[in-house]
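Here it is, the structure, as structure tokens.
The other protein chains are all here in position, but one chain of the complex has been omitted.
In order of appearance the chains are A, B and C, and numbering begins at 1 in each one.
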Amino acid sequence: MKRQVPLVLCFLFGVVMCFTQFSPHQYSQAVYNEVINWALIMAPFALIFGTITLIQTHVTRIRRRIEHWQYSFVVFAGLLTMAFIGILFGPQDPAFEWLFNNVQVPLDATMFSLLAFLIASAAFRAFRARTFEATLLLIAAMIVLIGNVPVGDLIWNTVLSWLPWDNGASETRQWILGNPNLSARRGIILGVSLGVISQAIRLILGIERSYIGGGD
Amino acid sequence: MELIDFIGIWIAAFLTLCIYSFLYRDNPFYRFAEHLFVGMSVGYTITISIYQGFIPFAWEPFWEAIKPFWPGVPREAGWSGLWKLIPIGIGLLFFGGVSPRYTWLIRYPSAILIGLGAGLAIPNVLRADIFEQTRGTVEPFASINAGTLSIWGILGAILMVVGVVCTLIYFYFSVEHRGPVNWLSKVGIAFLMIGFGSAFGNTVMGRVALLIQRVDFLINDWIGSFGALF
Amino acid sequence: MIHNKTILWVLTCLVLFLCGTFAFSQEPAAPSNVTAKDTPNDDGSSITITWDAAPEDSGVVGYKILRNSDAGEFEEVSKQLDANETKYEDKTIIKGKTHAYIVRAITDADASVDSQQTDAVQAKGQWFHTGKTPLFIAMLLFSAAIVWNIYNARSGKEIFVRRIPGLEAVDEAIGRATEMGRSILYSTGLGGVSGVATVASMTILAQVARRTANYETPLRVPSNDPIVMNVVREMVKNAYLEEGRPDAYNEENIFFLTEDQFAYAAGVDGIMVREKPAAVFLQGSFAAESLILAETGNSIGAIQIAGTDSEHQLPFFIAACDYTLIGEELYAASAYLSKEPMLLGSLRGQDWGKVILFAAIILGVFLELSGITWITEFLQRVN
Partner (left out) sequence: MLSKLINLDRRIIFILVALAVIIPTLLPLNLPINVSNPTQRIYDYIDTLPAGSTIMIAFDYGPSSMPELNPMAKAVLRHCFDKKVRVIGMTLYPFAPTLADTLIKEVAEEKGAVNGEDYVFLGFRPGYEQVMLRMGTSIASAFEKDYTNTPLTEIPMMKDITNYDQIDLILDLASGSTTQIWITYVNVKYSQQIAAGVTGVIVSNMYPYLQTKQLIGLMPGYLGASEYEKLIGVPEKGTEGINNASPVHVLIFVLVVIGNTVFFIQRRREE
């Protein structure tokens, strides 16, 4: 029950879903459409389970007075406010939307925008011409970086005005993105895809069992 | 400006500054914003997954199916909604995870989700990634044959094949990288590095755009709202 | 009398004139070779009608399609089609009924000619899409290659795996954390439990856990997917059990944070700056938060080992981390560290796949150059 049934379920669902991709028949499409929804139906249960463990973690923190335990109350306050209003009145409720727009959206956008700072500090630190490979990385990054803004072409057209080639910065950028960059990406994608498929095969055939705790 | 909007802008601005304070170092303001964010995001995702997943895909069809048992309600839909009892039942197994003795129950829904994902992945990844990317690498040579490609185009197509093959050789694991294999994989690394560098440089724009938007908010909306104070 | 004569005259002229016009605007030929067939490779919701193109000077300006159901009345089912069309896919059929079709050619003069009616056909769904045969064959071949190699590896055949830079650092990182008495932070990324990168990451995590079990170094795993968290708990528990240290396992170290991408990043950042782990592992699939995590990890001076198959995030890991497993290296690393025959065998199978890809690309290039297109046709996309 603990090991065999999950393996059988995994095999069954895997084979059937794989088959629906080859079969245009209305029955197989109906199966596909039904089962795809199951993932959506099960998601809230997994989330509620996750939330229970989250609450457990923070209750422990508060009980044991682990450093910064006071902030666990902030987690509860946020969680309960959103879940309470959202579940009772639905996501279209004005209070829910207001909280979303004025609390969650700014937090999300600001966290995201931290990247502008971090990308600068990472570039400064990492882009050093230490080795041949690092130099390639550095040069490609700088060309694309400067080719992305009009300043790049401005500099090119003034400094390199004796060249019979205008707007070189943006054109070189485009060439790098469209050529060496693309072939490297293709190489990665091909390799990764082979890995994805081989893992999917292992999972379906029950060879890979890590998700039931590993072992045989 | 409505009071409620005014309060909203101030809260948003306060939280924005709380997060930016992290750039200096960890501090109580960041800790407050961080914990609030974690809590609210969980509450938000639960709400959305219930209202956009569970209710339309499980509850409504199921309700349609059992309606006729209610006195006086006409029967409209078929029994197909009863199917939804299966995913609901399987979903309930997740609660086994709460007690250490029954954590293994979670393996059932996990196995289904894994099987489903794996089954869909095989044909789709094979088609969309392997078939398509290989075809895209080879196809320009048909244009060379047809004579419709410029000199640059031809060079590009050849470079593309060299790049793809060498990168793949770098990812070839079951031979020692010595001699010619080593050389080719070195070329592969060179392509990878150019690729990574250009992707990095290319991302800056998008990230800066996000910062510009926040700065725009702080300067125009928030500082702009100071006027309403007086 | 005169009247009669005039009328006669006028009538004659009229008849002559009409004859003339008829002679010049000759009636167009009816569309020929009209066939109606069940559309192949669909779910049984359409019928395809084909006919021969009208000659250029026939004056046909368009076509309309007429249909009957179960030998009933004919009705128009299409709007006017262009004159150069020779095919129409009727997607509005009634399932379970038979339909016959007529193609009506329309001329400049707003006149029209009907073709003969076709045989009545019924649409059927197909169980197998014949256009996907190449895909199916490729899938079977690759599966066979993987299974065969795993079987071989299990029967004890040695499989070589090239050195993967960065993996030596795993022991170094764990050792350093132990020396400094600090914790290790391990993130499995944003992927769900069926993601390959997540599974590979969990396999590496199990290996890391085996090593930390002996040193009692705390291994902290903040998770952003409840299911992944649960699987990780089971795997780490197992690893500690197999190392004979079930007492050292602490379930609270593996916890759910939130599913939201940036809230997760904010939370992990907070853990990093407060707990100051000596080693940070970022393995799995990541999105934009990759650099937020990696830069914060760098700022606290931790040894960082990253690995992802999300090719967009690789540049940031390469820039901010000490070691980075690139794409497929992540999968290979899980095989390399665990030395498990299953993983080693399937790695060999993947390499076979690469050999086939090389062959396809090189052969394809030469065939295309000489005008033979069957490789691209084989790889053609079908929906």
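Simple rule for what comes next: a residue touches a chain if its C-beta (ideal position, glycine included) is under 8 Å from a C-beta of that chain, and two chains touch if they have at least 3 such contacts.
Here the structure is a predicted model, which is why all the values come from computation and not from measurement.
Every shown chain that the unseen chain touches in the whole complex is listed here: A, B, C.
The missing chain, though absent from the display, is touched by one residue of A:Tyr71, A:Phe112 or A:Tyr211; that residue is A:Phe112. Shown as candidates are C:Thr35, C:Ser69, C:Asn214 or C:Ser299; the residue that touches the absent chain is C:Ser299.
Contact with the chain not shown here comes from a single listed residue; of A:Cys18, A:Ala39, A:Leu79 or A:Ile146, that residue is A:Ile146.
The chain not shown here touches subunit C at positions 79, 91, 288, 299, 312, 381, 383. Contact residues of subunit A toward the unshown chain are 105, 108-109, 112, 116-117, 119-121, 123-125, 127-130, 138, 141-142, 145-146, 148-154, 167, 170, 174, 177-178, 181-182, 185. Touching the omitted chain from subunit B are residues 23-24, 52, 128, 136, 139-140, 198-199, 202-206, 208-213, 215-216, 219.
In this section, only the chains that are shown with their structure count from here on.
If each chain is drawn as a node and touching chains are joined, the picture has every node linked to every other. Contact count check for B-C and A-B (C-beta pairs in contact): higher for A-B.
A separation of 15 Å divides the Cα centre of subunit B from that of subunit C. Put simply, the C-alpha centre of subunit A and that of subunit B have 4 angstrom between them. In subunit B, the residues touching two or more other chains are 19, 22, 31, 33-35, 37-38, 40-42, 44-45, 94, 97, 106, 109-110, 113-114, 116-118, 121-123, 126, 130, 134, 137, 161, 164-165, 168, 171, 192, 196-197, 199-200, 203. Taken residue by residue, subunit A touches two or more other chains at 21-22, 46-47, 49-51, 53-54, 68, 107-108, 111-112, 114-115, 119, 123, 137, 141, 185, 188-192, 194, 196-197, 199-201, 203, 211-212, whereas all remaining positions touch fewer.
Remark: subunit B residues 19, 22, 25-26, 30-31, 33-35, 37-38, 40-42, 44-45, 94, 97, 100, 103, 106, 109-110, 113-114, 116-118, 121-123, 126-127, 130-132, 134-135, 137-139, 141-142, 144-145, 161, 164-165, 168, 171-177, 192, 196-197, 199-200, 203 touch subunit C in the complex. The touching residues of subunit A, when paired with subunit B in their complex, are 2-3, 5-7, 9-19, 21-22, 34-54, 68, 71-72, 74-84, 86-87, 90-91, 96, 98-117, 119, 123, 132-134, 136-149, 173, 176-194, 196-197, 199-201, 203-204, 211-212.
Residues 132, 134-135, 138-139, 142, 159-162, 164, 192-195, 226-227, 230-231, 233-234, 251, 257-260, 262-263, 266-267, 269-270, 273-274, 311-312, 314-316, 318-319, 326-329, 332, 347-348, 350-351, 354, 357-358, 360-362, 364-365, 368-371, 373, 375-376, 379-381 of subunit C are the ones touching subunit B in the complex.
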